[in-house]
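With one protein chain held back, the other chains of the complex are shown just where they sit.
For subunit A:
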Amino acid sequence: MRKDRQTQGAYDRICPAGGLASKGRPKYKNPLMPPGRRIFGYLSIPVGVYLFIVVVPTLFAFGYSFFEWSGGPGKKFIGLDNYIQLLHDKTFWLSFKNTMLFTVLMVAGQVGIAFIFTLFFTMKWVKFVELHRRVMYFPSIIAAVVIGLMWQLIYNNDFGILNHFLRASGLDGWIKPWLDDPKIAMLSVAVPVIWQFIGYYLVLLMGAVATIPKDILEVAEIDGATGFKRSLYITIPLIWDILKICLMICFAGSFKAFDHIMVMTGGGPGRATSVLSLYNYDTSFVQMKMGYASAMAVVILVVSMTLTIGIQRLMEGKANDH
């Protein structure tokens, strides 16, 4: 028995116990492995919690989506009517459009600006790089609610910083009711979110830049690749993978824009800044249409998962690689 363990131990050293990596090899059994019952016992708690919060609710929502239900005791089975109604719901489509617009703004704004900043930070003539990094990262750790409320104050017509600066620089004509003008409200709510998370992607990208071996950069410089040439031919290709991950995170994250918009405009003025998550909240807690809201939640989940996985596939599924 003991001998058997030792030979298996040697086998483990050759094929380390990282099981996923050994895919395709003959199945071996780590001799130290406790009986399945015990593993099950240990894992049941984390997996159970996870299933209970992530998977089971989806099933609940799927079930409710076939009923007309206002949250009270009476439920009426109406088949697919909720889904059909959703297809004809103008506000739903407006929110869908807003969500897409918001996502594009987030990806372009957050990752785009962070990417440009990162390239600048590789240049020798840019000062205070470490200070910049720490300061710019700072907003991203503050609660989204606080950022939203803070920007509400910044945008304030009477005493907000923004209008104050505009007045001070003689640009009185630019002063606008930032959050109350339906035409610009969507942009006004997008700016704080972009502003908040530039530093987050900046730190990720700069982490990637830091892994580029110094000698590669030096050799490149000796060969005459300086400034933008170096960025184009050395830096960008070498941080490409991280850039893709940033895009993924940003894409999945921009569906979460609930907190900021909820506290800044609540979806208004009118429905100008309504995004899917906000409209979903509205149908369930303001209009009390629980069945309809369930159907919408199912659709949002399916759409966002499909889009996320689709984009991931497009970018060669880096986020799931192991």
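In the analysis below, a contact is a pair of C-beta atoms (placed from the backbone, for glycine too) under 8 Å apart; a residue touches a chain by one contact, two chains touch by 3 or more; residues count from 1.
The rule is short, and it goes like this: contacts and distances are computed from a predicted model.
Missing chain, UniProt protein name: "Carbohydrate ABC transporter membrane protein 2 (CUT1 family)", from among "Carbohydrate ABC transporter membrane protein 2 (CUT1 family)", "NADH-quinone oxidoreductase subunit M", "Heavy metal-associated domain-containing protein" or "Phosphoenolpyruvate-protein phosphotransferase". Shown as candidates are A:Val145, A:Ile216, A:Val286 or A:Leu314; the residue that touches the absent chain is A:Val145.
The hidden chain makes contact, of the residues A:Phe52, A:Trp174 or A:Trp240, with A:Phe52.
Across the entire complex, the residue among A:Phe60, A:Trp174 or A:Trp240 in touch with the chain not shown is A:Phe60. Residue positions on subunit A in contact with the hidden chain: 5, 9, 12-13, 16-20, 22, 27-30, 32-34, 36, 38-39, 42-43, 45-47, 49-54, 56-58, 60-61, 64, 71, 117, 120, 125-128, 131-139, 141-146, 149-151, 153-154, 158-161, 164, 195, 198-200, 203-204, 207-208, 242, 245-246, 248-249, 252-253, 255-256, 258-259, 262-263, 277, 280-281, 284-285, 290, 293-294, 296-297, 300-301, 304-305, 308-309, 312, 319-320, in rising order.
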